[in-house]
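Presented below is the structure to which this report refers.
All protein chains but one are shown in place.
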């Protein structure tokens, strides 16, 4: 935790199963293209309703990752 | 998604099991009397404690639904 | 619910399993030293990421309890 | 406090006398048409001024009540 | 502006033309079923995008109206 | 309520008696130097404590008044 | 943009035509008595309703201007 | 007001009479166990409703007090 | 609306004409480099003033778009 | 701290050196024309960037001062 | 960072020198009586003014520390 710089990216995960599943999918997908993810913060929990039932949870996250210096 | 008008109703779902269960009960109960529910947004997550344990989750939702014109 | 006074303490529960588990651990641990816990309110949902996966959920709570008069 | 569902309605009480009087009038009027009111939360305290004096306090409330299942 | 009580309803107007058009449609539609509308407050301005262009503005309003006593 | 312009001034009223008294003093004092005060909004309610008792309520207000054109 | 000091004044513009018209009227009126206006920020968009139609938009602005040193 | 350190404790006062009475009870009770209380700030005003009437005001306070160094 | 992941980018559109024009320019410019834009949310409405007149509206947007999996 | 009335003015200090320097310049400049300044509160910390470096810190303050009665 | 529980305490540090000095004094004083402090978050930056100059910075902090289980 030296004098690092971090960047924050915002993503929205969505899942028909649970809030945690939406978060985990959003983190996993982000990890495919961004290295060194460090933490997340939930900023919004929403969802879609179809036929009077919750169809999808949609969870907005701010995800922080280490910003490596340009070599 | 033409030039529709939507209305928002606020409900609090409560469940001894989980946050998702509280949300789903609130949506299901609202669907008994309101048609064409479209989305929800969580505004507050609270709960009651009894004997040092979580007794109930209480989740506040804003639920949006289509406002049909008066025929 | 007569003219009681309540106090509020802030805790952060953490769990590798779920948001509810983090809340329940925080409540249980607080109950070890504080009597008459009454309610909680979630103020923040965050987490740590390791190897591109959610490692821990960290849930911040405000917990209210009855403030008994000094005998 | 079993697995109940609550609804929230928003009202603005107004009184030339005091903030409490504005709240109490808003609650009393709401109770004329809605049963099982349970709690309120003040969201805004405003007022009108006439001739350099407070003419009316206007207090915005969110009022929660039990949402009974459809029989 | 005597000791009246007001109620607040939340609606979302939508328009492909402008923010004002979305507001005016929401007010007009609400006026079809609610009497004595008095004021509104914009709480959210959002929209949908299709083919890289704004398809609809969606404006959330809180609309206040006089709550007449039950006769 | 034609196409008027209003200005807003911020004041803090203080009173050892009540919240309403602090508001009314702030409005009365402002009215000594500003004409056509129209409304107020409470933004903060604080106070000083001395010897374990409330010594003063301090209420922050935004006060709106008509901005007359320069003649 | 050297080491200047700026002041902020709060105004509410009102217009029966549009949100932009309310903003522009508020800025123009403020410019009659304050020099070197530099920027504005919308803090609130409200309005009055009469006969089920938007009668006036009321837009609250914070307006910044250069604070010249006393000569 | 030298280079002192202050601590903040959160309490909820409750009263069937008035908002001020709830504040004063919360301050008085806190003063029984904490010395050198200096100020408070209201963060929330809520209440319970029974039989269509306000049963209790519940006012949440942050109370600041001087943090004396360990001797 | 299956289990998709969305990303959010923040842009500020600016226009000398109107708030809608600033939004539409920001969306059009973003669409030049990002595919599958889905929605936007206004987070801030500001502007520059020159010679006592609104010179530019500056509207901050959060724009959401589909995050396609890496093939 | 008797039943005084306070007024609040908003200023933005700017400095190429530090946040504290921006605050102190804003306070000093305000003190040239306003007597009996009592406290300040930082509401925003921003800055300008030129050539990839911080050019100026810009700190927004609310400054409170005693409102003397008209003699 | 296993399944630990953290507690949060709120303190206000004050310093005539700088914001950082106020933070560091608050942390140091808290560390005299609380073990295993882990992080802090600034919630408010205020100050006192005397003779038209900043007399003290007052910085409010939430400080998190590990909540050890009762042995």
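Going by the order they are written in, the chains are A, B, C, D, E, F, G, H, I, J and K; count residues from 1 in each one.
Here is the rule we go by: a residue touches a chain if its C-beta (ideal position, glycine included) is under 8 Å from a C-beta of that chain, and two chains touch if they have at least 3 such contacts.
Predicted model, so just to flag it, every value in this text is computed and none were measured.
Could I get the residues of chain J that touch the absent chain, sorted low to high?
The list for chain J reads 18-19, 44-49, 52-54, 57.
Residue by residue, what part of chain I touches the chain that was omitted?
Against the left-out chain, chain I lists 9-16, 25-26, 29-30, 32-33, 48, 55-56, 60.
Since one chain isn't shown, list which residues of chain K touch it in the complete complex.
19-20, 23-24, 27-28, 31-32, 37-42, 63
Everything below uses one rule, namely that only the chains that are shown with their structure count from here on.
So which chains are sitting against chain B and chain H at once?
Expected: C, D.
Please indicate which chain is farthest from chain C, where distance is taken between mean Cα coordinates of the chains.
G
Same or different: do the copies chain G and chain J touch each other through matching residue numbers, with over half of them shared?
At the contact between chain G and chain J, which are copies of one sequence, the residues are largely different (under half shared).
What is the distance, in whole Å, between the centres of chain G and chain I, each centre taken as the mean of its C-alpha atoms?
So the centroids are 23 Å from each other.
Find every residue in chain F that makes contact with two or more other chains and list them.
Counting only residues that touch two or more other chains, chain F contributes 9-10, 19, 32, 48.
Kindly provide every pair of chains that touch.
Result of the pairwise touch check is A-B, A-C, A-I, B-C, B-D, B-E, C-H, C-K, D-E, D-F, D-H, E-G, E-I, F-G, F-H, F-J, G-I, G-J, H-K, J-K.
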